[in-house]
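One protein chain omitted, others in place.
Labels for the chains are A, B and C, by order of writing; each one numbers its residues from 1.
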Amino acid sequence: MPLSPPLENDAQNLHQQTETTRREISSGLEEVLYQEFPVLDHGFVRVIDYMGNDNAIVQAARVSYGKGTKRKTEDRGLIHYLLRHSHTTPFEMCEIKFHIKMPLFVARQWLRHRTANVNEYSARYSIMDKEFYIPSPEHLAVQSSINRQGRGETLSPEYSRYVMDLLRDDAEQVYGHYEELLNEDGAGNIINPEKECLTRELARTNLSLNFYTQMYWKIDLHNLMHFLTLRADPHAQYEIRAYADVMIKLLEQWVPITYEAFLQYRKEGARLSKNAMDTVKKLLKGQGATQEESGMSKREWQEFTEMLDLPC
Amino acid sequence: MPLSPPLENDAQNLHQQTETTRREISSGLEEVLYQEFPVLDHGFVRVIDYMGNDNAIVQAARVSYGKGTKRKTEDRGLIHYLLRHSHTTPFEMCEIKFHIKMPLFVARQWLRHRTANVNEYSARYSIMDKEFYIPSPEHLAVQSSINRQGRGETLSPEYSRYVMDLLRDDAEQVYGHYEELLNEDGAGNIINPEKECLTRELARTNLSLNFYTQMYWKIDLHNLMHFLTLRADPHAQYEIRAYADVMIKLLEQWVPITYEAFLQYRKEGARLSKNAMDTVKKLLKGQGATQEESGMSKREWQEFTEMLDLPC
Amino acid sequence: MPLSPPLENDAQNLHQQTETTRREISSGLEEVLYQEFPVLDHGFVRVIDYMGNDNAIVQAARVSYGKGTKRKTEDRGLIHYLLRHSHTTPFEMCEIKFHIKMPLFVARQWLRHRTANVNEYSARYSIMDKEFYIPSPEHLAVQSSINRQGRGETLSPEYSRYVMDLLRDDAEQVYGHYEELLNEDGAGNIINPEKECLTRELARTNLSLNFYTQMYWKIDLHNLMHFLTLRADPHAQYEIRAYADVMIKLLEQWVPITYEAFLQYRKEGARLSKNAMDTVKKLLKGQGATQEESGMSKREWQEFTEMLDLPC
Partner (left out) sequence: MPLSPPLENDAQNLHQQTETTRREISSGLEEVLYQEFPVLDHGFVRVIDYMGNDNAIVQAARVSYGKGTKRKTEDRGLIHYLLRHSHTTPFEMCEIKFHIKMPLFVARQWLRHRTANVNEYSARYSIMDKEFYIPSPEHLAVQSSINRQGRGETLSPEYSRYVMDLLRDDAEQVYGHYEELLNEDGAGNIINPEKECLTRELARTNLSLNFYTQMYWKIDLHNLMHFLTLRADPHAQYEIRAYADVMIKLLEQWVPITYEAFLQYRKEGARLSKNAMDTVKKLLKGQGATQEESGMSKREWQEFTEMLDLPC
């Protein structure tokens, strides 16, 4: 069970309590507030709080014009226009706060995004739970031979079992030693009064990168979309992509119009270089085009033809 | 009337509507949401939205310990502890969005604070209102002779009137020419069809820095306290301090415990140098201390003695 | 003469002095260091300092591989690859510091870019120079009828003269009153000892937005390219674009390979939405496409057809 009992208790209480507010709400997000969305074998994503909705974006954009709110159909057009033209500041007017549990190696990638606020579980103060990530067989893959950072085919079933056992045994062992070094249980009681307790901040260094940590993570909508564009991308590691995929569904719950524009102009859109644009124009005029003439490198040409379903 | 009619209308409606939410609320801030707090002769501050309250800070700090919420008395101690020891990340978990109307020269100082989100009224798109700041006589002061960025005594009553008239006349004139150059009224209708309309982005360059602009400004609680510490300081220009003073009252409405700690450790606290600390220790031991022995410069010594009510 | 005499003197001295360094240099930028590039009627851009060159980007990217430097031809490919795939962190490893003089209305747009370091001339401390921007006739244009933030045709020659005179007369007048209010000359001497001197921080509020200010502005290469993409865009106001155009030439001097990639993937590249990509694919397969079928709005369809030289 991912949430520890006192947190689970809080979550239940919080979800049941309602308050009256003068603020605007997102009815979609209210439905799932505090609720735990499982990711990987022990992780989760929960929305803890939020500020603003699609309307807040429109409102902020219209500060520019000194005019009151307009009709709903125009709002959709305005939001699409803003995202298409990279007028990103109105999207910064919405904010969301997540509670996320993820393996340490995922947290390390996650925290490279600097325009967010973070409070992470501290293993200097507190004792880490015995929870670690073991990939399921369908995600255990060989190193890609063409992409130095990617995965190729999945491992054979027997070898998968071997790998999973090896990872599990090592994690069990390092955690066992972690407990031995701490010489105290999760409640802070000393186990063996005859023995010294190694300081927590050093004992934790024996844990491996597949152990789970958790954090509160708060970000504005513009930077969230940037994060999701990068981390839901097929080039991102599967384990962080699994989180991004869940968060994209929460984005839809929160700001349905912006979500639509996000798919259109970010997630499913594309960026073309000058040479690529020139080549497309030639092709549309019925003129031929070759890699040599295009000015693109072989690699770029390959990316280009794949992007447009062209024969390479 | 600071709010333009359609915005005023919105504000009324918004303040009357209530919604049910599962989020935590700040009951103090709910009372004043959307309400306009006047500042200077035509400016205002309004809270448009917020996220979090004192409890959200405690909650974020306790992610570190994996424990549920504790008693209220401990919350106060924890918040004070966090601010005293500059553990600032939990304060970043709260966010607030203001609608502010201020003179351009105040906006220029304001926007030097970079860790905030902004949507400002655009004079490239829209026509500026005829509203400008004229200091009242009690704020019209001579240049300080000791502080190059400060004010000395107030002007004599007659000269005050002269200065106010001069500022008003110039503002009236540049606005009149602005309208003439635009050749259109606020509703976008051309005034004289025989005449050319200068583009708005150039016509605005004739306006002076005392004209009012407005913006949505969103910031987290940690950065807001940093802003308020600097801008409510006696060294800040009176006109921006007038805004900071109103916002400090709104801080009290929003997060009363944090407000208390803010006064204690930031606004009314002090920073002492190594030399100043060494000198205090000597004095407390009954040993004498002089500027020469202290290692402080004359200027620093003067600041030091004033800070501690010592004879200089 | 844009640089004030003591600064001009410094600039001369600095340009003549050379030092020996173990740091890498950019030979292109060394040639123009401290040199003043005029912009508009009184403005300029100068490079004051820099850190890194094309090689620093390659070096930072290769930290990932734990390998030493490779051949020059591969460097070019790597830099192009990084920018094409938005691997932007290696570009953050280069930094540049400019000294810029620009009208206040340009400075206001400029400082909306928050990921930069700034020291601006302070009119609270110091007296503003009598220098203001008057557009030349070829930049004095009517308000665009199709684009609310743009310019249409230039004004007729007679009306241009009228507008220029009006702007100049108002600027002269507000500056005259500014001096009268200050009652001191640029050297800080009181003009009329019988009169009170209004504090500088208030006197400046009478100046108009076409007066010049200056600042030191420091930014990393990634954020500089983002700034230049937005501000050298045809939608940007001419006056800020004039600065961006000069800075793009300095970019070429500094990091010639990155400059090439910048033109290719940023400045001259394009972003296509999902619907736009689907439509291009259909067209390339020889299938027809209409606005209605495309899922694009009329406005987006128009932008799309213009972008690809298609008949609308």
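Here is the rule we use: contacts are C-beta pairs under 8 Å (C-beta built on N, C-alpha and C of every residue); 3 or more make two chains touch, one makes a residue touch a chain.
Since the structure is predicted, the reported quantities are computational estimates derived from the model, not experimental observations.
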{"item": "Chain not shown, its touching partners among those shown", "value": "A, B, C"}
{"item": "Per the touch definition above, residue among A:Q12, A:S27, A:S86 or A:Q173 touching the missing chain", "value": "A:Q173"}
{"item": "Contact with the hidden chain (one of A:L14, A:V32, A:A141 or A:L283)", "value": "A:A141"}
{"item": "Chain not shown: contacting residue from A:H87, A:K130 or A:R151", "value": "A:R151"}
{"item": "Those residues of chain B which, in the complete complex, touch the missing chain", "value": "77, 80-81, 84, 86, 230, 263-265, 268-277, 280-281, 283-285, 297, 299-300, 303, 307-310"}
{"item": "Those residues of chain A which, in the complete complex, touch the missing chain", "value": "103-105, 107-108, 111-112, 114-115, 118, 122, 124-125, 133, 135, 139-144, 148-152, 155-156, 159, 163, 166-167, 170-171, 173-174, 177, 180-182, 184, 195-202, 204-210, 237"}
{"item": "Positions on chain C where the hidden chain makes contact", "value": "4, 6-7, 9-10, 14-15, 17-25, 30, 33-34, 48-52, 56, 59-61, 63-69, 89-90, 92-93, 95, 97, 99, 117-122, 125-126, 129, 214-216, 218, 220"}
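Assume only the chains that are shown with their structure count from here on.
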{"item": "Greatest separation from chain B - chain, by CA centre", "value": "A"}
{"item": "Distance from chain C to chain B - Cα centre to Cα centre, in angstrom", "value": "28"}
{"item": "Multi-chain contact sites of chain C, meaning residues that touch two or more partners", "value": "none"}
